[in-house]
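One protein chain omitted, others in place.
Chain IDs A, B and C follow the sequence of writing; residue 1 opens each chain.
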Amino acid sequence: MTQMSYVEGLRDGIRIEMKKDSNIYMAGEDVGIFGGCFGQTAGLFQEFGGERIIDTPISETVIVGHAVGAAAAGLRPIVEIMFIDFIGVCMDEILNQAAKMRYMFGGKAKLPMVIRTTCGAGVGAAAQHSQSLEAFLTHIPGIKVVMPATPADAKGLMAAAIRDDNPVVYIEHKGLLGFKGEVPEGEYVVPLGKADIKREGTDVTIVAWSAMVHQALAAAEALAQEGISAEVIDPRTLAPFDKDSVLQSLEKTGKLVIVHEAVKTGGLGGEIAALVADEGFDLLDAPIKRVTAPDCPVPFSSYLEAHYLPSQDKIVKAVKEMF
Amino acid sequence: MTQMSYVEGLRDGIRIEMKKDSNIYMAGEDVGIFGGCFGQTAGLFQEFGGERIIDTPISETVIVGHAVGAAAAGLRPIVEIMFIDFIGVCMDEILNQAAKMRYMFGGKAKLPMVIRTTCGAGVGAAAQHSQSLEAFLTHIPGIKVVMPATPADAKGLMAAAIRDDNPVVYIEHKGLLGFKGEVPEGEYVVPLGKADIKREGTDVTIVAWSAMVHQALAAAEALAQEGISAEVIDPRTLAPFDKDSVLQSLEKTGKLVIVHEAVKTGGLGGEIAALVADEGFDLLDAPIKRVTAPDCPVPFSSYLEAHYLPSQDKIVKAVKEMF
Amino acid sequence: MEITKEKLLSFYETMLTIRYFEEKAVELFAAGQIPGFVHLYIGEEAVATGACANLTDKDYITSTHRGHGHLIAKGGKLDLMMAELFGKASGYCKGKGGSMHIADVNLGILGANGIVGAGQPIATGAAFACKYKKTDAVSVCFFGDGASNRGTFHESLNMASIFKLPAVYICENNMYGISNNQKNHMNINDISDRAAAYGMPGMTIDGNDVIAVYEAVKEAVKRARKGDGPSLIECKTWRHRGHFEGDPGVYKDPKEQETWVKKDPIIKLEEKLLEHKVVTKEEIAHLQEEAHGKIEAAVEFAKNSKDPSLDELLTDVYAG
Partner (left out) sequence: MEITKEKLLSFYETMLTIRYFEEKAVELFAAGQIPGFVHLYIGEEAVATGACANLTDKDYITSTHRGHGHLIAKGGKLDLMMAELFGKASGYCKGKGGSMHIADVNLGILGANGIVGAGQPIATGAAFACKYKKTDAVSVCFFGDGASNRGTFHESLNMASIFKLPAVYICENNMYGISNNQKNHMNINDISDRAAAYGMPGMTIDGNDVIAVYEAVKEAVKRARKGDGPSLIECKTWRHRGHFEGDPGVYKDPKEQETWVKKDPIIKLEEKLLEHKVVTKEEIAHLQEEAHGKIEAAVEFAKNSKDPSLDELLTDVYAG
C-alpha cells in the first residue's frame, strides 16, 4: 500500500498495463506533452513516446470511431474524450458501432477499447463542462461503464477496463482527481461489475457513486451521530450493475436512498429504484428516495452551483425523513 | 371526425400549422419529392414548395444544429432525423445546444423547433434502424419529447409540438404509420404533458406509449376475459411526464406494469417506477413490473426480433403474476 | 493492357457473381423471402471488383448499407452471405445482422454498416492498426457521394493524413444520396477535390471501368503500403435500381438512367474481353452459367438453414 491521489491511481493503472502489452496505446486531445486537461496523462508521453501516447485533432467522432476500427483490427486503444459533456459528438460511434458491432457480427468481433472521460460539476465550468451523463451509457447494451470514487478503485478499475475485451467507458470525476488514499502497489485489478461496501450499516442503504460516495460517507458519519446507521454502497461499475449487493443490503436495512450527481429524471437512480421496486419490493419498508441534481443545466454561478449539487446535508435530510 | 391513418394525422398537423405561419419550414433528408423514407411528408413539397420543404445533405449534425440557429433567429424549423437510431450523430446539438441555450443565456433565447424522427422495431431493419431511444432524450432537461400512439394524437401532438416555444422531439413509430383511427378535422391540438387514459380499469395500471399502447390494449382485452380489469395509460408526452395520472390510477388499482419497446436497463420505465416507488409507495400492493425489450441490440432475424419485442402475451403474463 | 488474362477473367467472374447475387436478392425480396432494407449494387460492380483485386485477406475494408458487392469482391462467402440475408443461423452473423451488417473480420471485412459515413472512422482505425503494428497491410474505405457530406468524412480523412495512415478512401459517386442529386447536396462536381483539404492526393475516375478502378487503386495501395499515406479516389458510377428495393426512383431522369444503363460495367468489360479476344462468347456463356450456379447453391444453402435458436437473442452482447 502506498498513498496516492486518484489521478495518480488511474495513471498507475494505465502505466502498468501499457508496459505489459504493446498493443495498448492512448489517443486523445492534448494527452501528449500537455499531459491532459487536468494532468491525468502527465509523464506518459515521456515514458511511452509519441507512438503510443498520441495527440489527436479536435475530432471526437473519429477519435472514438477510429478506436472501434483499431480494436477490431487487434489493438487495445484507450481514447480520451476530454469532458463527458462532449459525448454527443461521438455518440453514434459509441451507440451504433462500439456497442453493437459484436452482436451485429454474430459474435465475430472483439472490441477491447477504453474511453476515458471526466464528469462532474463544482468548478464553475457551467452547463457544457460539468455534466454527469453516465445514464446515456448505461442504456446502451454492449458497453460497460465504470466510475471510480477512490484512488484504489481508480487504479484497479482502470486495469480491469483495459483488460476487458469490451468497450468500457471509464469516467473520472474532476473533483476527485486530487483526492488521496491508500492504493495497492504493483498490479492491482478491481473486477468489473462488483460493488464495494464503502461503509457498513444496518438502518438505511445509501447507494452512491463517483464523487457522491464521499458525500454519502460524510452523511453516514453525521447520521451516526444521530443514531442512524447507514450502509454506503458504491457500485463502482454501473454497467453491468451489481444489483445483488443492493438487495442484500436491503435485507438488513429495508430503506433505500440513491444519490447521484446527474439530473434526476432519467438518471441511473431511476433504474436502481425500479430494480428494487420489482425484485426487492418485499424488502422495502419505506419509499425509495433519490438525492440528485435537479432537472436543469448546471449553472455557472458558484452560488447556484453549490445548491445544484447533491450534498451531505441533502442526503442527511432525505434519510431522516424516512425515520 | 374523419378516418385517417397515423401518418395522415401527423401530416395534417404539419400542414395546418404550416399554412398559418410562414415561419415554419421543414428540412431533412429526402423530405421533398421523395416524400420521406416512409412517405410521411408526401405531398408537402408539392403544396409548400422547395423553399419550405427542403432536402438536405446527409448531415444530421448541421440539420439539427442549423435548426438551433434558425430558431434562435426567429424561425420555427421542423427537422427530420430519418431514424432515431441516428440521433447520436446530432446528440451534441440536442444535448448542449438546443436543450441548454435558453438556460445558459439566462432566458434570453427562445427555440421553437421540432425534431421529427421514427423509432421502433418489427420490420427486420436490424440493430441500427430499429431502436427506441426516447430515454436519452428524457434525461435532457430543456427539451420535450412526444410519442403518439394513435392518428388523433399524432395530429394533435404535432400541432402542439410546432406551437411550443421549446425544442420538441416528436417520435413516430414506423410500425404505426399505417394505423387507422378517428381524427378531428381542422385545427386540433393535444396539449403537451397530458396523459390519456386509453382504457379504464380498476385492478391494474398499465403504462405504455407509442406502439406498446396497442399491445397493452390487446393485453387488457385478454385480461378482461379472465376477469382482470386493466387501466391503460398512455402518457403521450414523455417529457414533461404526467405523473399525476399514473398516481391517480394507482389509487384505484395498487398495481403497476410499465411497458416500453426500449431496452430495459435505463429505459424510461425505470424513471416511472422510481417516481412511483417514492411518491406512490403507499399506493402499491405489489412489485412494479416492467415489460420491455431485453438488454441487447435489435436482432435482424424476424424470428428473434419477434421474441425481442414486448408483446400482448408478455404483458398478460406479467399482469397475471401479480394476482 | 498490362493486366493478365487471368486477372481480367477474375474481374469478370467477380462482377457477374455480384450482379447475379443482387438480381437474386431482387427476386427474393419481391417474393417476401428477405425482410428489412435491401440496397443493391447493380451497376456499381466495377468499383468493388477493381478495388479489392488489389487486396489480400490481411487488408481491411469497411463497407456500407450497399455492401454485397464489397463483400463478394473481398472474398466473402456467398452461402454465408445469402443465409444472412435470410436471417438464418448459418449466416455470417448468425442471422443477427442481416444485409446491412454482414462482416467477416477474418477476411478483413469490418462490416457493412447501416449508418451512412460510419465506416470512415472505422477504416481509419484499421489503417491506424496496420501502421501501428508495422505490417504493410492497408485499409480501404468504401462510401457514397452522400456519405462524403458527413462530418465523419472530414474527421477521418484529416486524421489519416496527419498520421500518414495506409488508407484508401473510395467514394462511389452514384450521384444520389437516396433521392438527392449530387447537384443539390454539394456545390462541386468532383468529390476528389476534397482531398486537397487534407493535403492528400485525390483523383476522379470512371467507376464503370473496372480496369481504371483497378489501376487507380493499385497506385493508392502501393503508396499506402510504402508509408506515404492515404488517398481519395472518386469513382463516378450509377445505381440501376432504386435506393432500396421498393423505391421506384421517380426522382431520376429516365434519360439519364438510360444513358447510364448503357454504360453497364459488365457489358463494358465483356466487350473489351471479346474485342481483345480474352474470351469467346461460349466461354462467357459458360462463366455466366457457373456464376448462376454459385448463387443458386447459396440460395439452396440459405433456404435449408435454420433460424437462430432463441437463446441466441442474448448472446454476443458482450465478449468473454
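The rule is short, and it goes like this: contacts are C-beta pairs under 8 Å (C-beta built on N, C-alpha and C of every residue); 3 or more make two chains touch, one makes a residue touch a chain.
Because the structure is predicted, anything quoted here is derived from the model rather than measured.
Q: By the document's own contact criterion, which visible chains does the hidden chain reach in the full complex?
A: Touched by the chain not displayed, across the whole complex: A, B, C.
Q: Out of B:P57, B:G88 or B:G254, point to the residue that touches the absent chain in the complete complex.
A: Of the listed residues, the one touching the omitted chain is B:P57.
Q: Determine which one of C:H154, C:R223, C:R239 or C:K268 touches the chain that has been left out.
A: C:H154
Q: Decide which residue listed in C:M200, C:V221, C:C235 or C:V317 touches the omitted chain of the complex.
A: Here the residue in touch with the unshown chain is C:M200.
Q: Who touches the missing chain here, B:G142, B:G156, B:G266 or B:P297?
A: B:G142
Q: On chain B, what residues meet the omitted chain?
A: 25, 51, 54, 56-57, 59, 61-62, 64-75, 77, 92-93, 96-97, 101-111, 141-142, 144, 164-166
Q: Spell out the interface residues on chain C facing the chain that's missing from view.
A: On the chain C side, contact with the omitted chain comes from 149-155, 158, 161-162, 184-188, 193-194, 196-200.
Q: Residue by residue, what part of chain A touches the chain that was omitted?
A: 29-30, 32-34, 37, 55-61, 85-86, 89, 123-129, 294-297, 299-304, 307-308
By our rule, only the chains that are shown with their structure count from here on.
Q: Report, in whole Å, the distance between the mean C-alpha point of chain B and the mean C-alpha point of chain C.
A: Inter-chain centre distance comes to 36 Å.
Q: Distance between chain A and chain B based on Cα centroids, please, to the nearest Å.
A: Between these chains, centre-to-centre, one finds 30 Å.
Q: Can you work out the whole-Å distance between the CA centroids of chain A and chain C?
A: Centre-to-centre distance between chain A and chain C: 40 Å.
Q: Residues of chain C touching 2+ other chains?
A: Residue numbers touching two or more other chains: 93, 95-97, 101, 113-115, 151, 317.
Q: Do you know which chain B residues sit against two or more other chains?
A: If we look for residues of chain B contacting two or more partner chains, we find 85-86, 89, 126-128, 295-297, 299.
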